[in-house]
Structure formats: structure tokens, C-alpha cells
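Before any comments, here is the structure.
As you look at this complex, bear in mind that one protein chain is not there, while each of the others sits in place.
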């Protein structure tokens, strides 16, 4: 159960993951990142005259070479409690006697493993941000295209008033863009190298410690921390929170799609070839992408909570809390990758059934415009009387199956105060939707994720 | 990230898992279990005259044969949203025209996948129960052996009174035994086959449905459910709760070991060859087993919550909530397996430093017996006066570094009411520990997990 | 935020709670239960000759009197870290000098508080079981009454095949009954008194310890634990798991109701006076009960996880983990109470729109019976050909808007092998629903919660 393989070739295929993201999370990638960290450490130490340049070069070459056996390192990890310890021993074996003392010099296992996990998160995270940007770009396109596509707004599962599909898509956009941009910031600013040595003092480097730290960070393209953060896990929490929130934004969108795709609603459907067919029921078209995105949204909160729950690391290195982070962190990144790439795909293939949206509004016989009629009446008869009047008309419309317009025009209070034209004006969507284009424009203008960084799903 | 491989050969070795348990959770095992389910369905249907016997036999043989490619099924899973659909198609390809219609007859993908996951849980769960029994057996042995080994009881991290290490081990025993036995009951009674067809009506079987269900369950050794439970996930919750509670029991034990193994306490240490050595600090002996067990105890609650959170399955089959169960369920089983096998190993190798336990009691200079002295005084001077007197003596003992006995014998109130012999009696552990043997006997007598089922760790 | 008041008179009314349950969870109730525990301890100690009978009687009377000020105890709790310590001091003040030494004799604060919380859970839990039984009884009635009410079965949000509303209600019944009965068992068997003294050794009682424990449990109607369980929290986990699972069962039901109540589906609606009206939209009828039950199902998993996460209590008494249990436990009981009483109310008032159920089946033009048609054809043309044929017919039916029956009768393959009567037989619900009455009977026969214990909602 524990080691992610380097490909997405298992029985559950890539149901829950993205191949591009998972490639950055595999054991191969983790080993690569640990070697990158060891190499950068040697070079940074040479740069700051802590380690002889020749030794550092030799160590870097050994790191590049890559003749390390994952299975063997895994076996050795068991007695050390982590894979960084056997890796540094394996590196020592691969360099000359002169270089041996300088392998892993000044570092502790956590320095290498934390740094490697941050590299993984950064590399995989960029793919996720790109998927979020692609999904957001699709939302922006839908917002633009369906700016005026009138549809029911539904609250507590019931038709409420009218909105446009463009505004709904703009809502998805803002959430995805906000969450994606937040993740982007975390990747750039909060993912830092780890370097502190046995207990966070940078002791072995002497006074050169802070300078080694600076060079180490510069070489790896990660942030330079103020202090070693062996037991200060705020960075991990920032990453977890950002990933969880992005999955949540995707999950909301998927939930809307799933509900709109219900046969009885039928306002959108998932496109794509041979999509979501059922073995037992040949006529069905299942919203598979939405279901799988939602599956991620069920899983992310527990992973976020696990990382928050394991964030109190005692003393200078934790016994258990640290170890508890590794797999949940990779898993959270993985399912975020799966969720966002599926969301981008879902949006690319989304079929929007504009006519069904109109029909579903019509079916309410004007009841969803009741609020507008009450608002129109209120200044004339008082809000309470207006609400009472409209409620009475609605009750009659509901029980008789007549249109609200017809009932209203037959109502004494209404016809005393409003002409037929005024009633029609109140019951039409125009006024109710007057602010919608401006709202959509605000959403489009507020985008923080560069449309350019969007890859195809 | 998503597919567990069939072995524990990754970079994180078997840090967090047990090879025996993970062998039952791999993709190979999942495929095997799905095929077992398809075969049992065919045979049960033949037994109830729903499917021709020859067809069922042929289907069973095809299931046995095993020439299925996991990677290919994984790719096909993607459009179906699960691996059971392509598997049934692959089975159809492997049987004669006469048998083809009877493959997967009357079933839906969820029938096969839920049943397979229950088989996995049962097979892996038995290994976990065996590890729990082994750990409990070690605890029982420690309880017996250290029945009279006096040590400090600590509350809120502070020395409180005395207890014995045997009673502490008896506490571990009761928790592990209770949790292990609960899991055993869940495995035997709550893990059920799933069979309902497209929507839980057993529709395709006609009136024979319930009988097919009965035979299907009997063949697989799983419970027969009252109804198909496609969207009633109480069984999954029972399994999750039992696994989580067992990990919690192991985690408490590991926490105690970690704290007792602190150099400053030094009352136990993890044994085992070359155990827990540190690359940077050659003198250290880290409590690696305890740390890894604790890592599981940090992860289990989030997985339990995920399964509870994904337990409201809408209508007759859920879009997302069901899919969200698969990986967390396997992962929870996996880390429970790792935690329990490590706990068993930890206990096998545990070094108990009896003399340090005595020393740590002595270091408190009798202060931990203050409660006994107060209790001895209370009937003579009133409880308040007794507490005041003892508190005064304790303060003096603390500030002066003298033994409580000496301070007490110099105290006016004490010496007015108690002789030196009585003070010594009050300050000795005998009275305080009078009930301990009986408590340990109760714990040993209450064991529910058969000692016999315990495998070696 | 922290202290529940004794009534449900806050701004959020009883949206999330049940008055009957919350009355058992209030600060008044907690104080009452702590006093019950102190009184029972004194009497049990007298019964076992540890404490003079007169002192015990006096203590009991002081406990009965009830002139304790919650606010003052609360202030004093702050330095002690819990309210049991100041309560025992307050009791000492209320008894004669002769009785003073025997107040709280042999106990520690955790003994009193854990026991009190178990009493609260038991008393409140019985109300919850009663609500679950009432809800289950309503489900049983619906299962009986709508045994043959044909409706769509929906999977992944799409119409799949047909079922009956009775079978759906039977599914709700089995889940509620299973979960309610599990809670009932926990209340009766797993809620135990806590008694161990300072460190779980029953030290102050001497050899009488186990006998005091037995009497203490008998007096309070709680189980007698094998050992003091100060740091073995399996009982708390059992309670949490049972409550969480019951909320999950209610949440699934509420989710179904919410989805069936959508205007576009319209198959059920919440009844009750002036129910779920909206300030802004007078025509709306919101499924308020379902929404509030669902709100509990969103909250319960986090509370379950909190209790699992806080279950590793170090040494003989935990610093923090124990304190972390108190409020989440009360809150979980409270929202379970609210969820179950609302579920019972929802079911009492549920309006079932049988005709809409039929219409929604009709609207699918026979497509949901496609599985039956394929099953009917499979033995004649092979399963693959049957599925292909039916898929072709479905595609035509979908694109043309014609009934599947008509398309099928015009299909060459179909009419070669089946007569019109046979097609009608295959497309009618009778065969598909043949096992349903038996399934409903199984559900009704399996009930474990006594119908008699059901109170009115």
C-alpha cells in the first residue's frame, strides 16, 4: 500500500490521479529529489568553502549517476526509520575516500527528506496549478459565452430566482482562480529547503551555516527559511491548506455538474467519447468525471486534518509526527492533481443544454420571479402586504397549476396597483439580471492565474 | 500514488506496513478477489438454477486462469469509472459463446468491487488480528512478569503515585485485546458480500434473488446481508471504527514506550539488532518502532473520518462517495497492519530496565507516596488538616531536597499522630499496590483474543 | 462558546439539537452527574466498609442538596484544570468534620468527570436511541405501505432501473436500525464507571478496591470495567463510532429526501406547518429538516476524528488529550440527538408523491428497463449481441424521443427473437421487482430496535 509506483499503471488506472502529477510523486521522483538535495548540499558547501570543491563535484556526479536500487534502499530504510540514512551510506560507497567524509556533511536525514518532499511538491504543484489555470480558463470562456443564458438559481435544492449560466461559471472561476493562485504563492514562497543538521543548529558548518543554507536554497529553487523548520510545520500546513482548498473549489463545480446532469434536470452533460457507460445499463451516461472529482473532495479534508493533526513536533525532531506526514502529503498532492486535471477535462467536454435551462425556468410558471413581483409591489403597499399578496398568488399558482402572471393579474391587490405591463416587467428576468454582466466582468477582471500558463487538460 | 504494488519494495520499505497484510491489499490481490467474486456469483447462480452449470463452470475456470493484465484493465477502468466493468468484459472474451451471457449475470460493478474489498479486508484483517493477539500475548507476559515491579505512575507528565509495570502492561493488554476482538467480530459478522444488481433489487435473478445471495455469501465466507448495501455503508463504518480503535490502542502503548525510553527516564528501551541508529549521531538509540506505530496513530483518525464523511451515498449508487472509499479503506487496513505488526515486534524486543524504575521512584524522595500519608492521617486529623499537613511537608521536602519521610517525622502534626513505623508503612508502596495483583488477574482473565491465534511478530 | 446552557434558548434555537437530549448534556446535568458519582462513591465505599456509613450518608445528602454554584465552580476549575477538583472541595465544606475525610475518598478528578460524562452519554443516548427507533418505525411503515410503489432507482444521479419506494425505505430502516441498535449496545455494555484513584491502582482502597469498583458501578447503572480506563479510551471510541454511524444513517436518508424533493424530481416533500418558508421567496418550500440533518452529517466525522485523534493518553493520565474529549463528546451526542429527532420528525411529516414517482419512470420511455430487455435477449443471441442490440435501441430511443418498446419492436434482432408480448413482459416492472417483497420482509424481520421503545418524535 505504501510505495507509489512511478507510473499510473495499477488496477485503478488513473481514476484518482493525473499521470503528469504522479510522475513527480513516484518513488523514482522521490529518490531523484533526495539525490538533488545531496548534490546541492555538497555544491553549496563547496561554494561556501566548507567542503573541498573536488569532493563536491564527485558527490554531485555520483548523485547524477543514478545506479541506486529503490528496493534495497527500502529494506535498509527499515532499521533507520527513513530512506535518507541508507541513501547517504550508498552515496559514500560511490565516491572516493577523499570525498567520503563530505557526503551528507552537516545534514541530518530530515534535511534531505523534507527538502526532497518540498521539491516533489513544487514540481507536482506546478502541474496542478496549470490544470487549475486550464479549468479556470474554461470557466472564463463559459462565463463569457453564457453571460445571458438564463437559468434557474436553486437554493436548498429548490428553484429560487433566475440567474445565468455565465454567472454560475464565473462563480466557479473565482473559486478556482483564488485557490489556484494561493497554491501558486505557496509553491513560490513557502516551499523551503530544510537544512539544520542534527538539531537545527547548523552546528557542523560552524559560522558558515547561514551562508550554506542560502546557497543550498538558491541551487534548488526553493525558499530560504529563517530558521531550520524541523519541528515548525507551518509550511506543510500552508501547502496542505492550499491543496485542500483547491480540491474544494473543484468539488463544488463537480457537485453542480452532477446535479445539473441529473436526467430530471438535464441542463448539462459530460461529453467525451464512450463516456461513463454502464455495463448493466446501456442507456446510461454517467457523470464519471464529476464523480471522480467529488471523490477527491471527500478525501482531501481527512488528509488536511491528518497533516494539521501531525503538526506538533516535539523538541528538535518528532518521533512519529514527522513520519506521519510523508504519505498523506504525497497522497494529497496526488488526488489534487487528479481532481484538477479531471476538472479541466470535464469543462473541456461539458455539453451545455441551453434549451433545457429555459424549459426548467418555464416549468416554474413564473414562481421564481415572485421575489421581483414582491419587490415591485412593496413600495406601493408595504413590504408585508406585498409579501402576503405574492405568497397568496403563489399558493394559488402552485395549487391550480396556473402561471403566476395569470394569477397575479386576477388578484385584487395586484391589479389595483400594477398594470399588466408592469406585472410583466416585474416577472421578466431582465431586471433581476441587471447586475449580472457587471458581476461577470468583475470575475473576469479579477483573474490572478495567468491564462497563458494553462496547459491543455 | 494510487496503486499499491503487490510487494513492499518501495523506497519507504515497509516502514508503515506489514508485508503479510500488504500482500492481501495489492492490486494483484484485488484482482484475485474480484475474480473470486465473479466465480462465486456464477457458481451460486448455477446452484440456484439461474445460470446453466456448464456456463458457471466455464466462467469459474476463466476466473482461475488469471491471464488478466492489470495495466490494461486500469486503462479501461478510466472510462467506466471502476475496474469491475472492464474485468467483466475481459471475462466475456475468455469464455465460449454459450457462457458469455452468464458472465457477471445479474450483477453490477459495485457488487463485484464491494465484495472484493470485503474479501481483502477479511484476509488482511485476519493478519492484523493475529498481530494484535501476538502483541496482547506479549503484554500478558509482561503483566505477569512485572506484576510487582514498582514504578512511578505519571499523570499530566508528572510523577503521581506508584504503580507496577505489570499493571501498565495489563492496561495495554486490555486495550489491545478489546480492540482486536472487536475487529475479529467485524471480520466475522459484518463483512458481507454485496449483491443487488443495478439498483439493489436483485432484479435480474427474479424470485431466486435472495437464494442467489445466500449461496454467494456461503461460497465466499462472508456474511449474507439483509439487503444489498450499495448505499448503506454501516459495514464500512464498522470496519473503519474497529481498525481505527485498534491503531489507537497500539498508539497509546507506543507513546508510553517513547516516553519511558527518553534518556532522562530510561525505564524501557527498544531492543533488536542495529536498531534505530542515527547517521549523524552514532551514540543514539532511537525508538523507531514506537515512532512508526505512532505515525499510524496520527494517520488513522483522518482515514476514519474520510470513511465516515463519505458514508452518505445518495439514491441507489453514489457518484463520488463510493469511489472515495476504495483507497482510504485499503490504506487504513494497511497502516493498521503495519502498526500492529510493529507493535508486536516492539514488545518482543522490549528491554525493561527494572532498576531504573526503582531509581526513578526513589528520586522523588517519597513525594509520590504523599497521597498515602495523607490518607493515613485523614481519619486522625480530618482530611483538610491531613492534606494541609502533607502539603506542608512536601513543600519542605521539595525546597530542601530532603526525603518526605524525614520531613514528616520532624513535623509536629505527623509525629503527634503517627509513629515512625506507621509513617514508613504509609510511605511504602505495599498498601498503595494492594489491589494491583487482583487488577492484573482481572485483565488476564478477561482476554478475548485467543493466545493460540497469535503468530510470531 | 464552551458551556452549553441548560436549555435550548439561544439564537440558533434548537436547529441542531433536541431539547430532550440537550437537557441531559447541560452544565446542570453535568454537575448533577458529578454529584451522583460522588454520592455513589461514598455509598459504595460504605457498603464495602471503607468509609463509615454515617459519613457516606451525610455526603450523599450534601450531593442531593444541590446548592452549588456553577459559575463559581467554573472559576475555580481554571486553576485545577477541571471542575471535579473544586466540586470535591465544595462538598467538603458542606459536611461535618467527621465526614470531611471521606469526601472524594480514593478518587481522582478523572474518576468523577469520566463517570459523569458516561452518565450524561447514557441518559442522552437513550433519548437518541428512542428517536432512532421512532425514525426506524416510520421507515418500516413506509416500507410496508409503499412495498409496490414503483419508482426510479438512480445510480450516479441517473435513472438506472426501477425499484419501489418501499425498498428504499427498507434500506433506510436497516441502516437506522443497525446503527441505533449498535448505540444501544454501547450504552448498555460499554459505558462504564471510572474509578482508579490517582493512577488507576485503586490504591487508597487497599484490597477492597475491586469490590468498591463493583458496587460503584452497580449503584450508577454503568458497566464495571476490567481495569480503570483513565488512559484506555476504547470506550469513548466505541461511543463516538456508534454516534457517528447513526448520524451517517440519518444523513443518507436526509440526502435522499433532499434530492427527491428537488422541484424537478418532486417525489417527496417535507410536510409540517409553515415549513421551510423563505423570507425572500414566498413560493419556496425548503427541505429544512433534511438540510439540518445533513448539517449534522457534515459535522459528525470531524468530531469522531477528534475523539480518535485524542485517544492516545500517555502514562496514567493524559495532559491535554483527556481534556480534549469533553466538549467534542458532548457536542457529538448533542448533534446526534438533533439529527435523530429531526429525522423522526421529517419522516412523520413526509409527503410521498406516488404519482410523480410513476411519471418520472414514464418519462424515461422504458429506458430504465433496458437491462431487463438485454437479460431477456441474452440467452437467445448471446450477452454481447444482446447488449449491443439494446444499446442500439436505446440510442435510437434517446435521439428520437420514442419509447424503447416501439424502437425495440421495430428492431430486426429483437423481433426475430421476441414477440411483442415478450418485449412487454421484459419492459414491465414486474419481473424486475420480483424479489422486492422478500427483501422488504427481510428488512422488517431483522429489526433489532424495539418498536415499543419508540417515543413520538
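Some observations on this one:
Lettered A, B and C in written order, each chain numbered from 1.
To be clear about the criterion, contacts are C-beta pairs under 8 Å (C-beta built on N, C-alpha and C of every residue); 3 or more make two chains touch, one makes a residue touch a chain.
Predicted, not measured: the structure shown is a model, and the values here were computed from it.
Residue in contact with the omitted chain (choice from C:30, C:152, C:222 or C:407): C:30. Residue in contact with the omitted chain (choice from A:18, A:122 or A:297): A:297.
Although one chain is not drawn, the whole complex shows that of B:370, B:385 or B:427 it is B:370 that touches it. The residue from B:131, B:178 or B:286 that touches the chain not shown here is B:286.
Taking the complete complex into account, C:309 is the one of C:309, C:366, C:382 or C:429 that touches the chain left out. Residues of chain C in contact with the chain left out of this view: 1-5, 8-17, 22, 25, 27, 30-31, 70-71, 73-85, 88-89, 104, 107-109, 197-198, 254, 258, 273-281, 286-288, 290-299, 301-303, 305-306, 309-310, 319-324, 326-328, 330-331, 333-335, 338.
One chain is missing from the display, and on chain B it is touched by residues 154-161, 258-259, 261-265, 276, 278, 280-288, 291, 302, 305, 309, 360, 363-364, 367-368, 370-371, 374, 387, 390-391, 394, 397-398, 404. By the touch criterion stated above, the residues of chain A touching the omitted chain are 81, 92, 97, 100-103, 105-106, 108, 153-157, 160-163, 167-168, 170-171, 174-175, 178-179, 182, 197-210, 226-229, 231-234, 237-238, 241, 244-245, 248-249, 251-252, 254-256, 259, 294, 297-298, 300-302, 304-306, 308-309, 311-319, 371-372, 375, 378-379, 382-384, 386, 431-436, 438-439, 442-443, 446.
Throughout what follows, only the chains that are shown with their structure count from here on.
Averaging Cα atoms per chain gives one point for each, and the point farthest from that of chain B is the centre of A.
Here the spacing of chain B and chain C, counted between their Cα centres, is 24 Å.
Counting partners per residue, chain B has 81, 108, 197-198, 294, 297-298, 301-302, 305-306, 309, 319 as the residues that reach two or more other chains.
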